[in-house]
Every structure is written in C-alpha cells, then in structure tokens.
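Let me begin by presenting the structure, written as structure tokens, before commenting on it.
Note that one protein chain is taken out, while the other chains of the complex remain in position.
Right after this comes chain A.
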Amino acid sequence: MSKILIRGAKVLGHDPQDVLIDGETIAEVGTGLSADGAEVVEADGKVLLPGLVDLHTHLREPGREDSETVLTGTRAAASGGFTAVFAMANTFPVADTAGVVEQVYRLGRDHGYCDVQPIGAVTVGLEGRNLAELGAMHESAAGVTVFSDDGKCVHDAVIMRRALEYVKAFGGVVAQHAQEPRLTEGAEMNEGVVSAELGLGGWPAVAEESIIARDVLLAEHVGSRVHICHLSTAGSVEIVRWAKSRGIAVTAEVTPHHLLLTDELVRTYNPVYKVNPPLRTERDVLALREALADGTIDIVATDHAPHPHEDKDCEWAAAAMGMVGLETALAVVQETMVDTGLLTWAGVADRMSVKPAEIGRAEGHGRPVSAGEPANLTLVDTAYRGSVDPAGFASRSRNTPYEGRELPGRVTHTWLRGKATLVDGKLT
C-alpha cells in the first residue's frame, strides 16, 4: 500500500513534526522524515488530531432516508474529521435486534468513509417496557456495546436498573437520554424567563437532573457504568461531579450546540433552534464549558439529528427537534473551548476521540498519534475563519443553527486506516 508523509503538522497542537503513514498504520513520527516514495501532504502548521469519534449520531437509515443515509451521514462525518460514529437506535425499524444493527454496521463498512458502530436499543421498540435482546446484539457482527433508547428516556426505574446490571456481563454501557416524561409533557423549550414570555411549554432543568440523579445512584447500587447523553444544565453538571467524587462509574457528554447557544435564540420562533434537550441559559452554557474543561463532562458528542427542510420550515410547535452537527462540531469546540483558553488541542483530542472511543470500546480509534498505531487521523486548519454555508454540507439535511455564523477552524484532511476520506476539504 501507498505511503503518505504529513509534513510539519502540530501533533495535538504541539511543535511541528512529520508523520509517515504506511498502509493502514502510522510508521513513524519525527522531524525531517524522508519523503522517499511517499505522497506528501504539507500540513504547514495545521493541527493533527487522532480521528474524531462521535458517540451520538443519528444516521436515520433504515427508515428516514429522506433526511440522511449511512452513506450521506458518514460522508458528513468524514467531512467533519470523524473516523468513527456511533449510530443511534431510533430508526424505522428500531435497532433492537441483531438483524438491524448488522445491516447498519455493514452499510458503514461497505461505504468506507467512516466506521459505523451501531448502538442497540435498550428496550423493544424504544417503548421502555421489555428489554431488547442486548446479548444477541452484542454477539452479532456489529458487536454492540452501547445501548440507548435515545429520543426516549428509560424512565422506569426497574427497567433501567435491570439494563444497567444485564450489560455488565459483556462490558456494555447504557447511554441514558435523561428526560422525565411526566415533567416534560407538552414541553417545547427550556422553562424559564424566555418560555414565560413566549408562551411555549416549559422543559424544566429538573426533568433532566432528577433522572441523572436517580441513574447515578442506580449505577452505584448495582456496580455498573452509566453514560449520560447530552447533558444540558448546570445542575446536571453538579450531580455528575458529585457522583464522580463518590467513585460512581458515570461518564457524560455535551453537544457542541449546548456549549454555544442559549434559549434567547428561541425568541425568533425559528425551529432551527428546536432541539432535545432544549437550549438552556447562559449560566448553563458556562457551566457546561467549565465541566468539559475540568473533565466532569468526559466527551463532546454531536447528537447529529438530520431533518428534511419541511420539518423545520413551519411553526415551532409543528417542527421536529434536532440539529445537524457532524460538519460543524470541531469548529464550535474550537470557538467555545480552545479559543477561549479552556482546552488545549490535546484536550480536544481527549474529549472528541480518546474518551468517546474508550466509553464505546471502539477498537483502533482514539489512539495516540505514534508509530504502530492505526492511521486514523484528522488535519485541522485552525487559523481559518469563515461563515457556515449549509449548501456545502455533505449531509442530506441542512438543519444547522449556524447558517451564516462565523466560526473558526476547518478540517482539511481525514484518514481512515491510512485511506484519505477527505483531501483539501473535499470528500474522496
């Protein structure tokens, strides 16, 4: 196989080095490496990171191919610097059997833009009543280790307890979408000053926090690990911080949009800002950034949620919840965490590659940029600034809240096991 020499890249943001890829593997990292027989990519001071890993992606296939497919979603992922994505189970049919997860897994492998690791449903049909065949999904070719009813909360305390216990047998983890259903009936946006004025149904922070509090205690009681999806409130941060201080095996994610946007944007009634969990307040945003910086929140996950135009080009109540995020995630993290001095590029590599790969047990991903490791890499032009143009997205959907917003950073190259999936910002 061919050799690629990435010359003068700031590996994890440190001093420039050369990185030689030979076939699927990193052969050498150092200075002044010979370009002999290798295709040369001049990094010219760009930052080289391990390929990003997204623990929370909605690829929509099977069932909603009008909004995204495994192909378009993984192209969007490669475009955003990702080499592995975890595909959520809320498809049609639901990914609650070995058959569905294997189909999604194979589609990802066949397309070759990005590894797709399916997430299995916790309960049959995401209905919260009967456990899905978690073991069968784990033993399938897809090798599922992360289970989630995302979009719905596993609200029944007994079902949650059993799921947490059951997946211990094969090192699995339950990723909880924390949303107490009774407290969020008719909920349309964060409950507070803005919802009171706009007359939109309030989504109280306590609906998220009460479930997280319950679940960390359940995880402690049965000795399991638990992962909290898209943490969105300052109170949730405090609960996770407390749980970690007690030694509870909890991990948590935050989305890029919850690091940047607040519920003030809902004043436009533009459904592009309608998302689950809802955009919260400035105080929450600052607490989430701080928690990501100090490690209370382990990872950034996109919750990439594509929707067709007509599902957003309507009144707020009728609109679907969710935002696309794969192609803007790193830019938002640079804007909110790196350019603010809260996180180094090494920190970004940890939160967006190393830790998510660890939580999801994604083999070969989130590895150090050193000789002998799989060549899953992302090259970022951190000096770039430009405004977001959804017309250029690889995703089939355009429901981004950042249209026209100026953001820093641009992924120029992505390599999946040595094969370039993105070159000079263009998909291969």
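Everything that follows uses one rule, which is that a residue touches a chain if its C-beta (ideal position, glycine included) is under 8 Å from a C-beta of that chain, and two chains touch if they have at least 3 such contacts; residues count from 1.
Going forward, contacts and distances are computed from a predicted model.
> Per UniProt, what's the omitted chain called: "Aspartate carbamoyltransferase", "CoB--CoM heterodisulfide reductase subunit C", "(2Fe-2S)-binding protein" or "6-hydroxypseudooxynicotine dehydrogenase complex subunit alpha"?
Spelling it out: the chain absent from the display is recorded in UniProt as "Aspartate carbamoyltransferase".
> Of A:Gly51, A:Gly202, A:Gly347 or A:Pro408, which sits in contact with the chain we cannot see?
The single option touching the absent chain is A:Gly202.
> So one chain is hidden, and I want to know which residue out of A:Val40, A:Ala318 or A:Ala383 touches that hidden chain in the complete assembly.
A:Ala318
> Considering the whole complex, not just the chains shown, which residues of chain A touch the missing one?
Output for chain A: 188, 191-200, 202, 204, 268-270, 310, 313-318.
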